[in-house]
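First the structure, then my questions, so here it is.
Complex shown without one protein chain; remaining protein chains in place.
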């Protein structure tokens, strides 16, 4: 075990993957010898050479096009998009290509070796274009997997799973926690199963569901609620596609109440998908409406970041409201 | 009044808009003198010249980039994307640019004059890439309006509203109905309000909600259900962003039951947003879980199109299941 | 002119705007339109066997295209897209490659696929979306693909395969396969951002890729010159990316063959990506959904008919004494019979079993897809007459 922050855990997972297989490649804007603007890929060029960890020209659609081709050739392509906000020029390559590659060819070809890494989320004074949480834009896309770790331990195990998973995986890294989240991480290789939610804290009164950096807000809110005598069950969804309906539904059948919190704007967010599914599956168990605690339906405003941010206080208030419905 | 099919109604709306203002421009791939692959823009070059209705080079991101710039200059830019399936290369220009143009500039600049027209939907033997219903990909984007007409009358009135609306509007045309849907349409200019749902058929037992071409399936299913003595209220949502929560909620408070049907895959679709919101707003009125009748979570398969298609039978079965819950 | 150190640039002191006229790219032609060898031209080596295989493939594709357009008109298939007039471009280039080289096409390269050995049955199974289609009937007609033949499955979104070719070739280079990737696309698709990304990245990474632009004058109804681009076609862009570039007469199978052969050498031996622009003409409509009389003249079409690549090559073969009219006709008739037979047979093969609807979304179907399939099957069982193609076999053991 070693103490690592989330960035180090990711760097370590990349290192292990590249050591394990010669045909794991890591690339993106500024990810070469410089190691990326967040330094997630630092040291990799030194260790594996400039043909395995390298800079790309500044073109996200090209990064994903290249990555799709490389993965279809049988390699493991780990592409970094510098900020989640800049993934949209690659939207077509991801949604129309990566996601449909295997299906459309009848499994003659596939891009299972593809992993897309990108930092996402707010709370770092990034304004409109360095704060977005675009996961829901991708979650409507059969063929993709989407994973969002909340801490270093999960990041390493999930990233190793993602890289070697036989399907294209979008791996979204909570950049607010890159350095802020520190924890014990095994130094050797290990994997964590994709598609499984993680029970963060057991409780009996109400279920609070989150993913990525937002789990921290759920936990903090649960602590506040505990002082009011409310026993929250906190679940980290971990994977958004496919997502672990059973774990969430089972918890809600037990607690009878559900709060879902996400950073992204509420309308059309992934919280809506969870709410729609759970109201269906747990209809007879629900004691109050499923509440979504989410970003406003506006772009991410710099000067009102604190107000916009879905903090623990907002989640806490929603817990109380649900309990007293 | 004149009999028009949906294409003619759209062509007529474009004609009226271009006659009304000199700075209404219509453009897209093959939309020039040829009139577009569906002929929605036919006759416009003849009437308004090749500088007002014209072909673009084959580049969707360029079409939208150009359109954003033209709209920001104060013109009305009506851009056609040949198929909804090919809108994704323009995703960045729409989601990061059109939608945020006014907000990010503090209203110094805006692209309110932008309208994006695109045919969408399945049932025409189009396979993966001529059948998609991508509305939900855009519905998570504050700043956009999204409108989907179901018939010629609505298409004309809504398109005229969209073109002159002060916000960027994504106008999605049900291509399955381009020629199939025929109706009486006033020949003069008229507009229909954006953001308002339309009550297609009153009923008291259950609410069936749809938009675009799918409204036809809701109506047919309602007819079948009527024979079983089930009185359906059928609502056309018309606008997805912003959407008319009140009309839907009011109906569900009356009927106690809601079916939402969409062509797109179920996970992360717009039906999920409606279900999440309505279970919250109508919690105490619901007599059965809100049911979503949607596409499978797969790409759109050609040879199983009939099976994949969300037809009236599937909606009808869902109505019965909800009534007997 | 002095040199600027940092940029190694020549320095001038008078402002001068440079435009397309600074870079005129000529067109390689070896076989003249009348089937004779151009003065000064030297044909690349091509033995009789290869020459006849090329011609054979050309004939086959002509027949296939013709029959399937007819089949579409008869309502037997939903859609077809012909390569009439462009056979030399795809077949001549494919002939210059080895079987291990990857082919990534746009959709008008049935010639390259046939040259690789895709059988008439395989073509038909795809065109009829039946259960024997390698693509499991999921895509529209002409979206062929075959891993065994290193022919990447065609997909409708334009230009997406171009940066993918760069990535694929990167993998080939790193794996030291000794192979290259050829990527075909139209001059229309070259307007897409993906084209720009692809060629620039290929030049930077020095990958063994051949980018073959079929410039056939149209993108559906949009003429290339002046409406798709204002410059001298696509070739100058290769030069701008610092990539070796050549323009050929796309209707001259020898020019295509020679350029591709040399390009392959540059790609595989020197990791130099190459751009080839083949000038040709789309003789038919864009597809069966299109009627070109709406946007071009008969005269223009006739002018190009005189440049027919198959006729031209046949003349040369006959002059060579490698084939005569009767033999050519006999081959034609045989192939036509084979096409008709395969068509009839493929048409009766059922669509894939309904269970296939959820396969290949992921490597194995996750629980939610299995549930969705079960629900769908229950529904089909309830209304078998509404889903006739799959209902009868839904519970059969023939999956």
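Residue numbering begins at 1 within each chain, and the chains themselves are lettered A, B and C in the order written.
We take it that a residue touches a chain if its C-beta (ideal position, glycine included) is under 8 Å from a C-beta of that chain, and two chains touch if they have at least 3 such contacts.
In this text, all values refer to a predicted model and were calculated from it rather than measured experimentally.
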Chains shown that the absent chain touches, full complex: A, B, C
Residue touching the undisplayed chain, where the options are A:89, A:134 or A:149: A:89
So one chain is hidden, and I want to know which residue out of A:29, A:135, A:244 or A:263 touches that hidden chain in the complete assembly. A:29
Please identify which residue in A:37, A:182, A:226 or A:245 touches the non-displayed chain. A:37
Answer key for A:130, A:175 or A:257 versus the chain not shown reads A:130
Which residues does subunit B use to touch the chain missing from this display? 23, 25, 51, 56-57, 59, 61-62, 64-75, 77, 89, 92-93, 96-97, 100, 102-110, 112, 142-143, 145, 166-167, 195, 242, 245
Please give every residue of subunit C in contact with the chain that is not shown. 1, 4-7, 9-20, 22-30, 38-42, 191-197, 200, 203-204, 206, 217, 226-233, 235-247, 249, 255, 258-259, 262-263, 266, 274, 279, 281, 303-304
Touching the hidden chain in the full complex, which residues of subunit A are there? Just list them. 29-30, 32-35, 37, 55, 57-62, 85-86, 88-89, 125-130, 266-267, 296-299, 301-304, 306-308, 311, 313-314, 317
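The rule we apply is simple: only the chains that are shown with their structure count from here on.
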CA centroids of subunit B and subunit C: separation to the nearest Å works out as 35
Taking each chain's centre as the mean position of its Cα atoms, how many Å separate subunit A from subunit C? 39
Multi-chain touching residues of subunit C, meaning two or more other chains, are 136, 138-139, 143, 155, 157, 193-194, 361, 368
Among the residues of subunit B, which are close enough to touch at least two other chains? 61, 85, 88-89, 128-129, 267, 296-299, 301
